[in-house]
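Only a single protein chain was left out; the remaining protein chains are all shown in position.
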Amino acid sequence: MAVILHAVPYRDSNSPHDTNVGFSWHTALGVTIGAAVLLFAIGMSGHGWSWPDLGDPIIARLRLPRIAAALVVGMSLATAGAALQALFRNPLADPGLVGTSSGAALAVVGVMALGIGGISLPLAACGGGLLATALLLTLARLMGGGELALLLMGLVVSSFVGAVIGILLLFSDNLALRSAMSWLSGQLGSADAAQLMWASPLALTGVAMLLILGRDLDCLMLGEDDARSLGVSVSRTRLLTAIGAALVVGAAVSLSGIIAFVGMMVPNACALVIGGERRRLILISGFVGALFLLLMDTLARCVAWPVDMPVGLLVGFVGPLGFLWLFHRRQRGMS
Amino acid sequence: MRTKSVLTVMMLACAAVCSHVAHAAERVVVLTSDVAEIVVALGHAGDVVGHDRAAKEPELAQAQDIGLSHALSVDVVAQLKPTLVIGSHLAKPDAIWQKFNEIGIHAVEIGGREDGADYPDVIRSVGTLLGNEKQSVELAQHWQHAMTPTGTWGKRVLISYDGKTVAGRNTPGDVLIRAAGGINAAADIDGYKPLNPEAMAELKADVILLAQHNRAMYGSAEEYGHRPEIAAMPAGKQGHVYEVPVHEFFTINLQSPVSVAKLKAMD
Partner (left out) sequence: MRVERDSTNGVSMPALHQQCCDVAYIRNGRTLLSKIDAEIPAGQFTAIVGPNGAGKSTLLRLLGGLDHPNRGEVYLEQQSITHISAQSRARRIGWLGQFGPSDLPLSVAQYLMLGRHATLGRFGQPNREDRQLVAQVLEDFDMLAQAQQAWRTLSGGERQRAGLARLAVQDVPLWLLDEPTNHLDLKHQIQLFQRLREETAAGRTIVAVLHDLSLATRWADHVILLSEGRLLRQGPPAHVLQADILSTAYDVSTELLYEQGLHWIKPTQLQPPC
């Protein structure tokens, strides 16, 4: 809801012939679609759709938190993806590039391997994610800073962490580790209201940071010198963007484990329709990402009833197909 | 007289040599702890020269630790010059059986269903391989008898690995529940599957079991019992949510009759 309200005051275009009619039409459409998806999700269950009774504890305490988690995670991943694609000037950039997902995975596995009781998985995931990004930024600076250093360190960190996790799994006979991997693998069923309480402000802070940096990111895409000449501090923009992305992704990982593809695909799909102006793209991607993941999770929890399909599986299946279609449309549009 | 005593000595010597040869011929390596348990129960611990790290029976102390059963090395086992290598499907990597046969080691994978419903057959298979059929048949019969349901307990039981994944049909948990005379609340499901919490609320279980090593996933038995979908069912209302060791309720083994008894005592 916060995302929808935030979209309202935003202008639709930068054209010299700006008209207010354009912006309110699109916003109204967005709000309507959002409301429809929300209503669909709240009423949908394995027994079909029915008008939701919000007094039912099953719906209030199971379904609503899950819906809220889907919105927060979808928004987080998509906004992080939009920002990082500008930062790395690469449409294939993914929220995992700042090391947050790797750090979260290692923290979760580590906490279980060491048997640290009392530390919950979500807390470990978020903390580990933020630590990993901090480590990444420090390493990148030691390597001289710059876009390439950031990218390389991201790859190095995620490969290394993956190997460490593999080794831990191989040589440990602690069965709990294997269960941790399933938690990590992208599911929305375990988030409760308490987790949402502290993950949401974290995510919104990150999104706010990324929105503020929107135009700096546009300038960054012109090249370092041109950006600097326009008054943009390149290193500070990189740092703040990475931190904003880490906050947002850390919050998401703590709620749902690692869901792939949303962060890469949603911003690209949105850019095909609304163009690449970064501030607007971050906002719209957040909105679309939230609704997209909500839709996917609603399907995931209903289509194989009573089995709960991990939403990551469904996203990995549906996402690329939709994206191929959009890309095809774009190619046709360009020729 | 003299001939008789010479013959006796020769026969005794022969018997001694024969039994020594028969005894020296058996060098058994057990790759997995589930099979090791049966080997020890059949009294053949003395034949074992190698066992996996998880097999902790004191009778096997004199044998060598060959490593983790899910990460085995052919060389380590071959160095022990075994005459027989046995294990279950839990032995990994899967290709290890072929490797043993390629280098001429007699290696047999003890087959068996995943849910352990044919456990008596497994006991008998091990016995046959060890050359001790009689004892294994006895043990199998004894075990089977202990696992036969007595009377109708009739409670609905839900066995969950981590609070989300439940044991449906064709799982060891299902075998145990039926042996106790109970009803598997998740009988509509095949195998281990993660359940939608809303669906879980409809299961109406009287007893819920959780694998205790997964505490980080479900909190604690008490916290789990407060979840809305659990609190709504009899198990949650009466506090019949229990944390159990994984080998007691997620595998079928020689101690399963004890597990069954424990289960019946839970409600």
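Note that the chains take the letters A and B in the order they are written out, and that residue 1 is the start of every chain.
Following the convention adopted for this analysis, a residue touches a chain if its C-beta (ideal position, glycine included) is under 8 Å from a C-beta of that chain, and two chains touch if they have at least 3 such contacts.
As the structure is a computational prediction, the values presented were derived from the model and not from experiment.
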{"item": "Visible contact partners (per top-of-document touch definition) of the missing chain", "value": "A"}
{"item": "Identified contact with the non-displayed chain, of A:L92, A:L114, A:I212 or A:V303", "value": "A:I212"}
{"item": "Selected residue (touches chain absent from view) among A:G162, A:P201, A:G223 or A:P320", "value": "A:G223"}
{"item": "From A:P57, A:G275 or A:P320, residue that would touch the chain that is not displayed", "value": "A:G275"}
{"item": "Residues of chain A (touch criterion as defined above) contacting the omitted chain", "value": "11, 14-18, 89, 212-213, 215-216, 218-219, 221-223, 225-226, 228-233, 271, 275-277, 334"}
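Convention: only the chains that are shown with their structure count from here on.
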{"item": "Chain B - residues contacting chain A, complex", "value": "53-54, 68, 70-71, 161-162, 164-165, 188-189, 193-202, 211, 213-217, 228-229, 232, 246"}
{"item": "Touching residues on chain A, where the partner in the complex is chain B", "value": "45-46, 57-58, 61-63, 111-112, 117, 120-121, 170-171, 173-176, 179-180, 182-183, 187, 189-190, 301, 305-308, 310"}
